[in-house]
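In this view, the complex is presented without one of its protein chains, the others remaining in place.
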Amino acid sequence: MEHTAHIEHHAEDGKKEVMRVTLILTVLTLVELALGFWMMKIEAQGTRLMIKGVIVILMMAKAFYIVGYFMHLKHEIRNMIMTIVVPLLLFVWFIGAFLYDGNSFKNLRMTYDSHKKEMSTKKVEKKEEVKETPEVKKAVE
Amino acid sequence: MSTSTTAPVTTKWWSGGKSPFNVEYGKLMMWYFLMSDAFTFGAFLIAYGTTRFATAGWPNPNEVFKSYPFAGENANAPLVFVSIMTFILIISSVTMVLAVKAGQEMNKKAVVNNLILTIIGGLAFLSCQAWEWTHLFHEGAWWGRNPFINADGTQSTTNFTNFFFTITGFHGFHVFSGVIINIVMLIMTLMDKFEQRGHYLMIEKAGLYWHFVDLVWVFVFTCFYLI
Partner (left out) sequence: MSNEAILHGSSAAVHEVHGDHHHEHHHHETFISKYVFSQDHKMIAKQFLITGMVWAVLGGLMSVLFRLQLGYPDAHFTWLENILGKFWVKDGRITPEAYYALVTTHGTVLVFFVLTAGLSGTFANFLIPLQVGARDMASPFMNMLSYWFFFGASVVMLSSMFVETGPFSGGWTAYPPLSALGSASPGSKTGMDLWIIAMALFVVSSLLGGLNYIATVLNMRTKGMSMTRLPLTIWALFFTAVLGVLSFPVLLSGFILLIFDRNFGTSFYLSDIFVNGVGALPNEGGSAILFQHLFWFLGHPEVYIILLPAMGMVSEILSVNSRKPIFGYMAMIGSLFAIAILAFLVWAHHMFVTGLNPFLGSIFVLLTLLIAVPSAIKVFNWLTTLWRGNIRFTPGMMFAIGFVSLFISGGLTGIWLGNSALDIHLHDTYFVIAHFHIVMGVASMFGMFAGIYHWYPKMYGRHLNNTLGYIHFWITIAGAYLIFWPMHYEGLAGMPRRYYDYSIWESFKQFGDLNRFISTVAMIVFATQLLFLFNFFYSIFKGRKVTAKNPYNSNTLEWTTPIRPGHGNWPGEIPEVYRWAYDYGKDGREFIPQTEPVGADESHH
């Protein structure tokens, strides 16, 4: 009897935890959305970049709650958590190197490709009824 | 090596003859498969990021994704529809957790109910995505076609739509296969397969997959709609 009671108690705890995490995820998403709406009105690049940074942090927090509680990883044995989390650290260099090189590629193009450079400053009309880019290019030229 | 040390009081997880993580091999495999899949999605999103970093201008998502069903031509409600999609997926993840919990308590009825809710959530998400794709298609967007211009008013490349359709498509494919898996789980539950086995471990594995799909959407949502 005591055993079953224990299990039920445990289950009750589990349900509470699910509700708590659901609430946290909802709040995080709402904050993200609020930031998104706020960002629409902001022109300054620095501020926008900062908001984007905050959004990425909130995204990581959401990922933590989904993996930790919904996928139950937080309740697994420590070693198992490590085998899952540690390989994900590879993403740090994966992301860093790729984005750094992407940025460098843009600088190369903007420095040595006069056509690209010209295109990056030429405004085109909004809401054009066009289907494909090459036609747009011709229209612009 | 440490062969002849005295036995410690705590359980020797690594000494062989049992799982070092106290999980059966299927769950372990599911976890490592999801790791692998995380690298697939990671590679997609990183490729997207790299291309964005390598491109001078980029369309403003708020001017692209601003419509919702039955809104007519001139709807201007950025982020609204996609936040509905996000909540649908979060809620379906919650019902999946409840299904897994019910399975651990051997509560067949609750498992069935929550699985049905999860499936409905998945189908609702897919319908939303289908609507959004159709809408964008009618605006002239598709693979290799991009009607939107950059936020700074310059000509955009097609990579905005290329990546959008490829990555959300790949995610949608995962949602679709998740729904199929859940339907199979539902049928197996109704046929009392798990009752006979004495455990609902399959549902746990399906649940892991489903949460992973939700997890990926968190990243896709942020990368495409917010920043």
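By written order: A and B. Residues from 1 in each chain.
Here is the rule we use: a contact is a pair of C-beta atoms (placed from the backbone, for glycine too) under 8 Å apart; a residue touches a chain by one contact, two chains touch by 3 or more.
If you're wondering where the values come from, they're calculated on a predicted model, not measured in any experiment.
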Could you run through the displayed chains and say which ones the absent chain touches?
A, B
With the full complex in mind, choose from B:Met35, B:Ala71, B:Ala151 or B:Met188 the residue touching the hidden chain.
B:Met35
Among B:Asn60, B:Asn113 or B:Thr157, which one touches the chain that has been omitted from the display?
B:Thr157
With the missing chain put back, one of B:Phe87, B:Trp133 or B:Phe170 would touch it. Which one?
B:Phe170
List the chain B residues touching the unshown chain?
1-4, 12, 14-29, 32-33, 35-37, 39-44, 47, 50-51, 54-55, 104-105, 143-145, 157-159, 162-163, 166, 170, 197-201
Counting contacts across the full complex, list the positions on chain A that touch the omitted chain.
7, 10, 72, 75, 87, 90, 93-94, 97-98, 100-102, 104-105, 108, 113, 115, 132-134
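We take it that only the chains that are shown with their structure count from here on.
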Centroid distance [mean C-alpha coordinates] between chain B and chain A, Å
13
Complex contacts: residues of chain B adjacent to chain A:
13, 20-23, 31, 35, 38, 42, 46-47, 49-57, 62, 78-79, 83, 86-87, 90-91, 93-94, 96-98, 101, 104-105, 140, 144-147, 149, 152-155, 157-158, 207-208, 211-212, 214-215, 218-219, 222, 225-227
Write out the stretch or stretches of chain A touching chain B in their complex.
7, 11, 14-15, 18, 22, 25-26, 29, 32-33, 35-37, 40, 52, 55-56, 59, 62-63, 66-67, 69-71, 76-77, 79-80, 83-84, 87-88, 91, 94-95, 98-99, 101-103, 105-106, 109-110, 116, 119-124, 126, 128-133, 136-137, 140
